[in-house]
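Shown here: the complex without one of its protein chains, the others still in place.
Labels run A, B and C following the written order; every chain starts at residue 1.
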Amino acid sequence: MGATIATFRSPGGIHPAYHKDLAAEQAIREMPLPSALIVSMSQHLGKPAIPTVKKGDSVLRGQVIGSPAGFISAAVHAPTSGTVKLVAATPTASGPRADAITIDPDGEDTWIDGITPCPDWRQLEKADIVNRIAAGGISGMGGAGFPTHVKVSPPPETLIDTLILNGAECEPYLTADYRLMLEHAAQIWEGALIIARALDAHTIRVAIEDNKPAAIAAMQAAIPAEAGDAAVVALKTEYPQGAEKQQIFAVTGRTVPAGGLPLSVGVVVENVGTTLAVWDAVVNGRPLTERVTTVTGGSIVQPANVRARLGTTYADLVAFCGGTTGPVAKIISGGPMMGFAQADTSVATTKTTSGLLLLGPDAVHAYESQPCVSCGRCVGVCPMNLMPNELSQFLEAEDYEAAEAYNVMDCMECGCCAFECPAHRPLVQHMRRGKAQVMLNRRKQ
Amino acid sequence: MTPILATSLTIGGAGLACSGLLALAARFLSVEEDPRVEEVTNILPGANCGGCGFAGCANYAEAIIVDNAAINLCAPGGADVLKSLADMLGQTAQAAEHKVAIVLCNGDTANAPRKFEYNGVADCHAAHAIGGGDKLCSYGCLGYASCARVCPVGAIEMTGGIAKVHPDLCISCTACVKACPRQLIKMVPSARTIHVLCSSKDKGPAVKKACKVGCIGCTLCTKQVDDEQIKMEGFLAVVDYAKPLDSDAPIEKCPTHCIVRT
Amino acid sequence: MSDLTIVSSSPHAHSGTSVQRIMLDVIVAMLPALAAAIYFFGWDAVRLVSACVLACVAAEAVARKWMGRDLGVYDLSAVITGMLLAFNLPPSLPTWMAVVGSVFAIVIAKQLFGGIGYNPFNPALAGRVMLLISFPVFMTSWSQWVIPAPIGIDAVTTATPLGLVKTAVLSGGALPFTFNSSTALQLFLGNQNGCIGEVSAAALLLGGLYLLWRRCISWHIPGAYLGTVAIFSGILWLLNPEQNLSPLFHVLAGGLMLGALFMATDMVTSPVTKRGMLVFGAGCGVLTMLIRKWGGYPEGVSFAIILMNAITPLINRATRPRVFGGVKSGKKTS
Partner (left out) sequence: MTEYVLLIIGAVLVNNFVLTRFLGICPFLGVSKKLPTALGMCGAVVFVMTAAALVTWPLQHLVLEPLGLAYLQTIAFILVIASFVQLVDIAMKKFVPPLHAALGIFLPLITTNCAVLGVSVLNVQLQYGFLKAVVFGFAASLGFSLALIIFTGLREKIDRANPPKAFQGVAIALVTAGLLSLAFMGFAGLVK
């Protein structure tokens, strides 16, 4: 079977209950157009896009409705044809408000003119590939949402030798990437070749956790002959194997310096969903207007992997999946480890919405403000080798200097510490607060 | 040799030797220091509240002497300290207007509903960062007492899920102003007693949904004053504290009772 | 409960562990030793354990009520303190002294600091050390013990094995008994004089394995502790077998097993990093042997652990792990 490369053991990590069986065997379902789409301008890391349409405009699918606001930003396209009903600041899944464009679909779903397929992408210059990716408005679809065209155009002096496709999907519950690998293995590989060409990377590794043997087999079987040094790597199943730095270490043995970027060790990591979107944008010329989201959790009647237009409200997704069973205590955008809890289902999907999780009251974990008992479990499981116990106590006392000295800025909020904390302390929230304040203090200086 | 003489000689000799040593040390190791810094530090109240904008009283003292900082920045010290400083430094005292902090939100538990059940760190910044805060009103006081915790004199009380400043206890240090993630706390002249206790910039209907005592932007109050003592900033009525206002008319006319006299 | 949804920071999943569950595991792990104590010391064991547990729980409840805090006894940590303290008492100790020790342990060593998590010293050990210094005679009066001898001539004594050794060494005499495999077996099973919970290494090991299996403790502290004692005593033994007993004796005798498995591993008062735990265990080992060999007390486990408790914050500070991807001699702030 597929695992051909020995993997390295990165520090920390936990083994949560995965609950992937809820949706893993559900083939991707196409969701019909909902009655309204709320397309946020903040779908990616960096500055939100600037709306280029106004109320009453009619738009076609694939038309740019938000232009990138600077280098680290990405274009936003109309997910279907219809009329712009509203442009207004709307809460996003992670909390802060951003401009969003509400579109009334006309039901025709007409693509805009000028979609130019390019099956012969091997003839394209590197810059052309990057341009097509940028024109497609593609940003990372695994979670953080870093604009992809920025990632695939590293500074010229940087040598990239390895492209890692991240198919770890280490978040519990989520199965969207798993389904993509099963159903679109060939296209993902072609997307990988495109990115590798843009980067001049000669080595391609697909990293998949070993609890997904079917995906490993499918990706293994689909390795194209022209790929050269390409292989599927079976990672030990452990959260957070999908985290960039940890995955790079597990696959290549290289350590990204603290505070540094993967570029510095010659590696670029792309999520498999992003890679598929790159394929679609470069080969078919179609910008990113839809994505696969896992709608799951104990409160969902029919957990499913749904291909839905960007801007589909969570309420519509839930309705498409048969509604809810019993009371819903927690609504989570994303996975249970790093996702954002929502007050209601009014928020809409974006390019980063990998999952929508609805939990009943019995599945909800409550944080308490108990004192730390110094058990040290958080220190043992922290993949960044931090001391969450000390940090949280510094931050409780609002000692931000001490927290900075103890590397709070290296925390990636993976949640391993809070997952293991027997005192149920809200450790990640302390870290978030600490990071925000340290950033603020730095800017003041 | 008499014991007294021996004693005197021994101790005196030892003392002389030691003082010689110290004299040498003082000669070669001494550090220049402006004695006025210490004097000013002694005049300042020593609360180290940071209200003057310096880290502590000693830092402020140094700033006064070395950088010629203004001498009227110490709010807790009040007129007495200002006078002492002015006398000492030979400057004229220009008293700053006495200001107290006020929380411009009256949406307590009964008036302003929550939009979700918040579970986490009991701190306003932390709560504000999660889903935009658990209050339906995205401008109102969250009630997790971040301001009360930083108040050096315990002048802020949490009642009914919102913060209230006791004006007579407030020492004008502005620590709470900086601590509020929603910028609800303002420093206002203590002579002014009429306030619009709302900070919501939302339109009327949205405010109505989120809070029973919010400003709905009806502009009625602005018509009750003769010199724009209350004026509209968007959909929010704001008191102009520079102008004196002592009329009950706006209070009586306000349909949501968000204008109050303290 | 309101029908609003719950919103919290991520993560939204939890391992399901809790302080109470860990404490329950520790109590379960102490049951074999409790059974051994009752087997060897009968009524006295029952009397001391129940006195200490009741006194600890009551002291905790009363102290917290006085302090105006929630009751806090449900986390079961007071039960553990009571059991551990009782395990560290000689069988004939008057009940009232046990109660005094318990109240001292809970009120002075724990609740004054704010309760669980805040105490710098292990409360049970603080209680025991206080009793040892206040009532030295009572705390070192043991029951009768038949020294197991291979030749069949058994001697009867009212001292602990370590006590016999200390007396002999202090008086410059020869070792009081020979230590061979049969003596070792007797010590391993628990046929020795000592505090009620410390005699049976077998029962304690059983509980220790349970704790390891339940991931309540890691091997680092007990491993480093027992290892250091074995190496230290091994060197002494190789240098002068006439004056020193074998490492096996030092590992099995006295309170070492109880200390290494149950008291040094107390999570509140021991380091949080793995390297720190090794340092902590080794420090305990060195201090234990130092006191056993050269100190005024025959046994040094309690003092060793409580002294290492004192430097735990410094160990934590010194063994802070290097951040993943961090440079070796990272820029030092503070």
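Going forward, a contact is a pair of C-beta atoms (placed from the backbone, for glycine too) under 8 Å apart; a residue touches a chain by one contact, two chains touch by 3 or more.
Predicted, not measured: the structure shown is a model, and the values here were computed from it.
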Partner chains on view for the chain not depicted: A, B, C
Contacting the left-out chain in the complete assembly, out of B:25, B:55, B:95 or B:110: B:25
Residue among B:6, B:95 or B:191 touching the omitted chain: B:6
Missing-partner contacts on subunit B, residue numbers: 3, 6-7, 10-11, 14-15, 18-19, 21-22, 25-26, 29-31
Touch residues of subunit C, complete complex, unshown partner: 66-68, 108-109, 112-115, 118-121, 126, 129-130, 133, 287, 290-291, 294-297, 300, 302-304, 306-307, 309-314, 317, 334
Residue numbers in subunit A that touch the chain omitted from display: 371, 393, 396-397
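In this text, only the chains that are shown with their structure count from here on.
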B-C against A-C, pair bridged by the larger set of C-beta contacts: A-C
Inter-centroid spacing, subunit B versus subunit A (mean Cα positions, whole Å): 43
Chain centre separation in whole Å, for subunit C relative to subunit B (CA means): 51
Centre-of-Cα separation between subunit C and subunit A, whole angstrom: 48
For subunit C, residues contacting two or more additional chains: 4-9
Sites on subunit A at which at least two other chains make contact: 340-344, 366-367, 426, 429, 432
In the complex, subunit C residues that touch subunit A: 1, 3-15, 17-19, 21-22, 114-118, 218, 267-274, 277, 316, 320-327, 333-334
Subunit A contact footprint on subunit B (complex, rising order): 115-116, 119-123, 125-126, 129-132
Parts of subunit A lying in touch with subunit C, wherever the complex brings them together: 10-11, 14, 16-17, 172, 245-246, 249, 255-260, 327-332, 334, 336-344, 357, 359, 361, 364-367, 370-376, 379-380, 383-387, 389-390, 401-402, 404-407, 410, 413-415, 418-424, 426, 428-429, 432
